[in-house]
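Yeah, one chain of the complex is gone here, protein chain that is, but the others are all in their spots.
Chain IDs A, B and C follow the sequence of writing; residue 1 opens each chain.
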Amino acid sequence: MIEFLNFYLIPGLVLGSIYALGAIGVTLTFGILRFANFAHGETMTLGAFIALSLATFTGWHPFAVLPIAMALTALAVLGMDRLFFRPLRHGSTIILVIASFGLMLMVRSLVQLVWGAQLRSFGQGIDLPWVLFDALRIFPKHVTIVCAALVLMLAVHLLLSRTRAGKAMRAMADSPDLARLTGIDTERVIVTTWIVGAGLAAAAGVFLAYDTHVESQLGFKLLLPIFAAALLGGIGRPYGAMAGGLVIGLVEELSTYPWIGSEALVPPGYKTGVAFAIMVAILIWRPSGLFRGRVF
Amino acid sequence: MKKTMIAAAAAAAALALNGAVATAGEVKVGSAAAVTGPIAELVVAIVNARNLAATHVNEQGGLLGGDTYTLVPGDSQCDPKAAVDAGAKLVNVEQVVAIIGANCSGATNGMAQSVSIPAGVVMLSDTATAPSISELDDNDLVFRVATSDDLHGRTLAQRAWDHGYRKLAVTYATDDYNSGFAEVFAAAFTALGGTITGNEAHEPNKASYRAELATLAGAEPDGLVLFAYYGSSGITILRNSLENALFGKFLGADGMMDNSVIEQIGADNLRGNIMLSQPASATGSPPYEAFAAAFEATGNAPDAPFVAHSYDVSFLAALAIEKAGSADRGAISAALREVANAPGTVILPGEWAKAKAAIAAGEDINYEGASGPIEFDEKGDVTGTYTLNGVGDDGTWTPVM
Amino acid sequence: MNAAAHSGSVAPPAPGRGAAPLLELEGLTRRFGGLTAVDRCSFAIEAGRITGMIGPNGAGKTTIFSMVAGALRPSAGRILFDGEDIGGVPTHRLFHRGIVRTFQIPHEFGRLTVLENLMAVPAAQPGERLWPVWLSPRAVARREREVRERAEDALRFLTLWELRDELAMHLSGGQKKLLELGRAMMTSPRLVLLDEPGAGVNPTLLARLREMILELNRERGYTFVVIEHDMDFIASLCERVIVLSQGAVLTEGPMERVRRDPRVLDAYLGGDEENEGATGTGTPAGGDASRAGTAAGRAAGEGHGGALGAGATDPGESPP
Partner (left out) sequence: MEQQLYGIFLYGVFLLTMGGIYAVLTLGLNIQWGFTGLFNAGVAGFFAIGAYTTAIVTSAASERHLGGYGLPVAAGLVAAMVASAVIAWGVGRICIRLRADYLAIATLGIAEIFRLVLKNEVWATNGPRGISLIPKPFEHLPEPWNQVGMLLLVFAVVAVLYVLLERARRSPWGRVMAAIRENEAAARAAGKDVERLRIEAFVLGAALMGLGGALMAHHIKFIEPNAAEPVSATFLVWVMLVIGGAANNRGAVFGAILIWTIWSTAEILSARLPPEWAVKSAYLRIFLVGLALQIILQRFPGGIFRERRFRTAPSSSTREQPP
């Protein structure tokens, strides 16, 4: 039982909160700009590397430079939007998807040009956990990651529910045509969307890098599970994305638990497939997400 | 504006094709590597090692009549499709004399079968370890200094047994190198009388492997045999295992041999707990030290995976061209055996001037590589020597007995 | 006109007035989540007539059309067509049985030409299968000529002949409405459901549209059910109207009588403006309450507009 908590449930939660942060950006772009942004993974990588450089330069804790890294990443993404997405915004969706694919290639190779392909990390050595009740192992870094993720999600919640910009975003994600009719400044909403999505992506990248390490393909590796999370929550629903991220993170980890007998339920080689299988199943049986009908 | 850019791109492409014509006084060898793609982080050091050999050649008199030894890069992306494309460019547009590399076994296999063998170009691989490379119908054109997984896997199993391991869990990344290795290792270890308590694949590039490791640790083996590349999953698995006290002892192979493993995990956490098998002349042997000193001087770590092999293939290609006496594709294959295999004047890494003089004098030479003595058999394979490394007192990879 | 040329191909000759009903609804009900868009609706449509269907926004008119045409599955109740229950039968099967619908927001094939829009309609085209296309092109070409002639006749009738080579997306709203009607003419329909054919159509075109509907009814015997907000249009077209309010039948009868019915006036004046879900034009209040309504609206409308709505992708709400 305690093993289940230590090795399956807690790692699942940590991974899930990272997925959740990434998925918010995907779901907002999908909901408001109406395309699947393949460059979102590279945004995470970019954020993690920016934070790495800042942390190396200042010698501060990665979480101390996180706000600056988030801001810089958001700025970079706004620049990309201006150059590559905005000129195509009135064309068809598929053009935007292809543009985001091109951007994915560009950002990744730029990161490799600037920072190289080798892997780097914020800290060296291994962390030892706090051992509670002689059995439960809690890692300080995991506590900080989950707490920071919760703070960011709370901030997103406040933004969406308390501010005009947030309400406008939700309205647009729900129905862009109607939002336009009611006089919402769509360009401003789009800017806000990019800022929120890129900031959270940067945070997700930094958290993952803080837990493990960072290299040029960090974000790309997360892209598909994050798409799965966004779909699970229902496209255009930031709260759904948070929940979806947690569910995907948990299910990925729990799928290899020996639920029946002593063998892993899903052979670990297929672990990645679990997220995809859930995603496909959700699409087929509940295409509007797990939380259809619930008003968030 | 955009039109201008397109025009500029077209002009640049035309220029590039034009520039492909070899300048006089240059001998081109293709250097195919998986620079982008899943093992990008390993390849940087590999390319640096190949370039170091070229620098040695050029600094010490160059090739043949003083020609520059040029390595033309080609990106094989660890994907046979990309490798065939890169190979076609190297062989046809760049008109290289020989090709070194291609890195991943699949990419090497594709490039060899559909480009280099039909064109009659020698391919000399530094990292392709799949047994299928030996089976190619290659007209004696495909060589490698990387040893086949079969041999390495059996050797590692024996060494593990000798170190007193009886019950081991195995986890391997689902790529060609590591999965093949795991298969051979598990069979050999069982044949010795050992027990494999669990043999599980893991998908590389995940953020956490705690769940898989917990399952493997459940059977309480003596240690974990970790077949992975350090970047895509190895370091994460080490970290997850140590932080959660799931495994304390590790065995592995050269895919894990990198300084960043020690940097990331910390020497103190690994000392006495990890042993990695590497096909290389024992540290301390003259050929290895010659290479290591030179490579370190360029700011690179000589114990990174496969860099010794990469240096060797680059140097060997130059030796073979020098021996053949001309930049002629057809003569390389025979010359390669002559310069690599005993007997002859022993040449160590970096000793280009000595080798050039010996060849000019008509002497037979025998290159002793950084990765091992290098004697090509009839299939173009070498018999490896392997060292087992642990973390030494100085915090670097050090041989253990 | 060319109508006579095709009257022979109309499947059953129009039965006499007052014959057995062609379509009967019995307690038809449709719910979207907590919202009941159609509530125990019962009425009958006689063959050969033009029947009007009116009611305030959200009364469930379009939802009824969607169920009759097979785009939505009824939650309860029966739809009898020729005495047979067709509830839940997919749209394309119903089309082959003679039920054709048009859409309130025109559903043209935007990047097909106007002529192609009509030529795509007829059933049993051998050219719609690949083997004949590749192996017996002559048979395909022969049938294609027939289809084309028929489409050209329809375009002349609809006065769209000049625009035959134009992409349908470039037509005006009114012209698209005509094209919708043209789709019905490409087959031999027994029941044509017109959803607001006059919405957004200018008065000149509207008058022409009325003449066309009357002519199709008179000359070819098409049975029409027409949803329309323009009362004069309905009055000049239909002998009988059905009034719906909040998903139920309020009253029915000749237009003159219905117009004087105080309940009808009440329904229109007191119509619950917030409850517009079923017509898919709900206004976004930005708040959460509107969301359920809009979602239902998307499901009820045919998935147009809202690119990300559950729409037709939801197995629970679309025919199998």
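What we mean here is this: contacts are C-beta pairs under 8 Å (C-beta built on N, C-alpha and C of every residue); 3 or more make two chains touch, one makes a residue touch a chain.
Since the model is a prediction, treat every value here as computed from it, not as a measurement.
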{"item": "Which displayed chains the hidden chain touches across the whole complex", "value": "A, B, C"}
{"item": "Option from B:44, B:357 or B:400 whose C-beta touches the chain left out", "value": "B:44"}
{"item": "Selected residue (touches chain absent from view) among C:50, C:64 or C:100", "value": "C:100"}
{"item": "Of A:76, A:149, A:200 or A:231, the one touching the omitted chain in the full complex", "value": "A:231"}
{"item": "Missing-partner contacts on chain C, residue numbers", "value": "69-71, 90-92, 95-96, 100-103, 107-113, 115-117, 119-121, 123, 125, 127-130, 133-134, 137, 140, 144, 147, 152, 156, 161-162, 164-165, 167, 183, 186-187, 302-304, 307-308, 311-313, 315, 318"}
{"item": "Footprint left on chain A by the chain that the document does not show", "value": "30, 35-36, 38, 83-84, 87-88, 91, 93-95, 97-99, 101-106, 108-110, 112-113, 117, 224, 227-228, 231, 235, 267, 269-270, 272-273, 276-277, 279-280, 283-284, 287"}
{"item": "Residues of chain B (touch criterion as defined above) contacting the omitted chain", "value": "2-3, 5-6, 9, 12-13, 16-17, 19-21, 31, 35-38, 43-44, 47-48, 51, 54, 70-75, 77-86, 88-89, 91-95, 104-107, 109-110, 113-115, 118-120, 130, 132, 135-137, 174-176, 178-180, 183, 201, 203"}
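Convention: only the chains that are shown with their structure count from here on.
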{"item": "Pair of chains ranked first by number of touching C-beta pairs", "value": "A-B"}
{"item": "Per-chain CA centroid nearest to the all-protein CA mean", "value": "A"}
{"item": "Chain separated most widely from chain C, comparing mean CA positions", "value": "B"}
{"item": "Centre-of-Cα separation between chain B and chain A, whole angstrom", "value": "36"}
{"item": "CA centroid of chain B to CA centroid of chain C, Å", "value": "70"}
{"item": "For chain A, residues that touch 2 or more chains besides their own", "value": "none"}
{"item": "Multi-partner residues of chain C (at least 2 other chains)", "value": "none"}
{"item": "Chain B residues within the chain A interface of the complex", "value": "35-36, 38, 40-41, 43-44, 171, 174, 200-203, 205-215, 218, 230-231, 235-236, 239, 242-246, 260, 263-266, 268-269"}
{"item": "Residues of chain A touching chain B in the complex", "value": "3, 6-8, 11-12, 14-15, 18, 109, 112, 116-119, 121, 124-129, 137, 139, 208, 211-213, 215-217, 221-222, 252-258, 262, 264, 267-272"}
